[in-house]
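If you scroll down you'll find the structure; I have some questions about it.
One protein chain omitted, others in place.
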Amino acid sequence: MAGSTRVPTRTPSQLSQGAAVSGGVGDSSLRPDGVLKATGEFAYSSDMWHEDMLWGFTLRSPHAHAEIVSVDVGEALAQAGVYAVLTHDDLPAEVKKYGLELRDTPVLAGGKVRHQGEPVALVAADHPETARRAAAKIKVEYRELPLVHDEATALAADAPVLHPDRDDHHAAHVPHPNIVHRQPIVRGDVAAAAARAEVVVSGEYEVGMQDQAFLGPESGLAVPAEDGGVDLYVATQWLHSDLRQIAPVLGLPEDKVRMTLAGVGGAFGGREDLSMQIHACLLALRTRKPVKMVYNRFESFFGHVHRHPATLWYEHGATRDGTLTHIRCRIVLDGGAYASASPAVVGNASSHAAGPYVVDDVEIEALALYTNNPPCGAMRGFGAVQACFAYEAQMDKLAAELGMDPVEFRRKNAMSQGDRMPTGQVVDSPAPVAELLRRVKARPLPPERQWETLGGAPDVRALPGGLSNTTHGEGVVRGVGYAVGVKNVCFSEGFDDYSTARVRLEVIGGEPVATVHTAAAEVGQGGVTVHAQIARTELGVTRVTIHPADTRVGSAGSTSASRQTYMTGGAVRHVCELVREEVFRRGRERLGTYHPAWATAELLLEGGKVVTDAGEVLAPLVDVLGDEPVEAVDEFRHRPTVALDPATGQGFGHVQFSFAAHRAVVEVDTELGLVKVIELACAQDVGKAMNPDAVVGQIHGGTTQGLGLAVMEEIVVENAKVRNPSFTDYLIPTILDTPTIPVDVLELADEHAPYGLRGAGEAPTLSSTPAVLAAIRAATGKALKRVPVRPEHIVA
Amino acid sequence: MRVTFTVNGRQHEADDVWEGESLLYVLRERMGLPGSKNACEQGECGSCTVRLDGTPVCACLVAAGQAEGREVTTVEGLPEFARRRAGGAERAAGDAEAAAELSPVQQAFIDAGAVQCGFCTPGLLVAADELIERKPQPSDADIREALSGNLCRCTGYEKILDAVRLAAARADETREVV
């Protein structure tokens, strides 16, 4: 490791695949990290270990909004085994804040805390318990301040302004300083369209605060280097974004903060922001010892941002024949104490607010608040998830008013290629919305009363309540519901979105081997699998090595926004093409005289050989390469987007759209309000299934997170305090809550994207939730305007 | 305090153990066996599942001192554990060939695509292996019940079910051949 004399005992390793694993683009290749993960050898961030390492611990605020009157660390520092205690006053650089989009988050609270759990001080000690005991001895005197916890308290005339010195680029546009960002989208003549409407429905909907609940807790190891820099092994979604935020706070140039991606135990947006990164580095630099930090599950709930809770007011109109006339809506997102990804979430909520439907006349407003609630930011499908729940509820309501079948009503208004989004953007690649709905509807329904057994006694595992034995069939009613959604892919609104890849082709042991090096965060989605597949397809080799992701190569951008296969996949393909051209050039130069086809034919790399498009073998790759590797590195960009107009929201804001539809079949115990989801069928267009099994795995996972939001997942916040920061009371679906999930994958190529692929990770999270809710409404006849739906809402 | 117990057939010892440490912490931080995972430390996720004297338990809820003198099997020991159960001869520790072999349930998880981020995988493997040991041909409902204490956030469980079905089917084929 450059600049470091100390390397941890366990570090991320290269992922190599020999002849045993094969497969190019379109094959269901196995994961290159599969064996390591199944044997327990894979080095996750919490597994990092160093001989003489210390343990870091964070003291957090018990208050949601308070002035810090004084901090006394004396007793903590005096405790045996304690190496350092740091507070805001110890921060080494001028820059004392960081942030994903806006630099508004203090590394350690100085003067004020703005949410419960905000970091106030750090301890490094020789054992986690020593660190915890020392932290308990830090005396912090707080003076509590009035709370800002919803729209009314945030925008009240006398509301405390949470960030009084804002100088960010949204500050000038917002009507109140406690609004992070506000995006209106206005198109057509809504008043005229509304006058044309024969049926109008409206409603207010609520989405609770969902947690990413990745299983691998925030963790990592910082190792001080001899050059004054630091080596950081951490689980994140975007190494270079972390680096950009970390280095200034440490007062170090970026090249002295060397980051390596440690194994990531899931992310789902929750690792897009920093957690322990800066803290571990500060402690390591101060103590000159390696420092490991690992949050437990309780701390994890305070250690990362969550999905924005939202209140959404909608009005939909239609003519009697079932044609949408207009949509009015207002979406209020609670961003919590710091901005995180709130501006982008506002952009997504507003631009996807109408859903995948043709409607020319819209008035949309979305905004995110600053409050003293837990900070909210990125989570799978952000902005679009909240909107989809509300507009799909509205579509059902409107269909019911019109006396139409909800699927036929949706299909009648479904957008297709060539239609416009509310932003005026033309959807210029396939948009098979009606077809996706047709497919989920055409599936045979699962058999009824599956709990009945031959013996007569019911199998309670197949009933609502499950093992808790609440019903043997009494009160159980089946319902079926549908939903469809649209989500943008890649970064939007004019962001310079790119990814970098380095590819090396060389002869090792007499065989051509490709090594792919990117900074893309493998968070479980299978990027490493796809990168190897692309290298095999493009370079005609079998053996591919995936280099650990680190900051010694350029940024790959974030593993979020369904973008990584598109972007880093695109970068790997692009750089493989550069390598291939160099191989051909070298072949022509060295071997061109042996065969005229070197000069005249279209050349390909296949099966470790240079061949012509007619199939003639010109030379083995090993002969062309000799002992001189070919290496290339370059960036890949998608076509540019533009910022949405601040007043009208018009503009080519998104690079690609992704669509999925679900049909949910549920059985509800209508007396107890308990729900068993029987089946959750999904149809999704992925453009090109780069790895069909992995695509289906993404759809299963996204669908299940949507199910969780529908029926159980919520961080309950009261008076800005979290009531359930544990896996005992923040419930995510178990295998007994998760139904069969049949998946229908369409592959309608997007000509603008590498291999025609369409980002796949998020879309299934959108429609799953409203489909389940529609099914519960069908079973119960209840309006149910809030997720997660709780038993008391169903029986109320 | 000092604790001594057997892990994957080998005696391990740890000194200066704080009395509040869990078996999970000792395995991960003192014995160099980080395969068992630390997702919740409250018995709600199953990612730290190990066999304690043969019984699947959450290692996070076993106090280190309670493991004294006992036998622990972790994901790292599954290949050898499965081989012995199948009647295979004992092999020397460090036997490269033995180490390279995976237990049938590990292989099935890889082949079925049941691994994404993989953080839940070690615990699921220990639980699934014990299920097939106890019930060689489990029904889907049996699988769901046996794995209901193991949370997975990535896969939606479909491919985990596939993997357990696959491991059971392969075991069945093997038995028929024998």
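Labels for the chains are A and B, by order of writing; each one numbers its residues from 1.
In this section, a residue touches a chain if its C-beta (ideal position, glycine included) is under 8 Å from a C-beta of that chain, and two chains touch if they have at least 3 such contacts.
In this text, contacts and distances are computed from a predicted model.
Colleague: Name the omitted chain as UniProt records it, choosing among "Iron-sulfur cluster-binding protein", "ABC-type multidrug transport system ATPase subunit", "ABC transporter permease" or "Carbon monoxide dehydrogenase".
Modeller: Protein name of the absent chain (UniProt record): "Carbon monoxide dehydrogenase".
Colleague: Among A:674, A:689, A:760 or A:779, which one is in touch with the chain left out?
Modeller: Here the residue in touch with the unshown chain is A:674.
Colleague: Determine which one of A:41, A:150, A:189 or A:459 touches the chain that has been left out.
Modeller: Reading the full complex, the residue touching the unseen chain is A:459.
Colleague: Write the list of subunit A residues that the hidden chain touches.
Modeller: 132, 296, 298, 453, 455-461, 464-472, 474-475, 671-674, 676, 711-712, 716, 723-724, 726, 728-729, 731, 733-737, 790-792, 795
Colleague: Contacts of subunit B with the missing chain: which residues?
Modeller: Residue positions of subunit B that touch the missing chain: 1, 18-20, 22, 41-44, 46, 49, 55-58, 60-63, 65-66, 68, 127, 141, 145-146, 148-150.
In this text, only the chains that are shown with their structure count from here on.
Colleague: Where the centres are mean C-alpha positions, what is the separation of subunit A from subunit B, in Å?
Modeller: Chain centres of subunit A and subunit B, defined by C-alpha means, are spaced 29 Å apart.
Colleague: Any idea which subunit B residues touch subunit A in the complex?
Modeller: Residue positions touching the partner: 18, 20, 28-29, 32-42, 44-45, 47, 74-76, 78-79, 102, 106-107, 109-111, 113, 115-122, 125, 141, 143-145, 147-161.
Colleague: Where on subunit A is subunit B touching in the complex?
Modeller: 9-10, 28, 30-31, 33-35, 37-44, 46-47, 49, 127, 129, 212-217, 263-268, 294, 296-297, 459, 461-462, 467, 523-526, 693-694, 696-697, 700-705, 726-728, 732, 734-736, 738, 740-741
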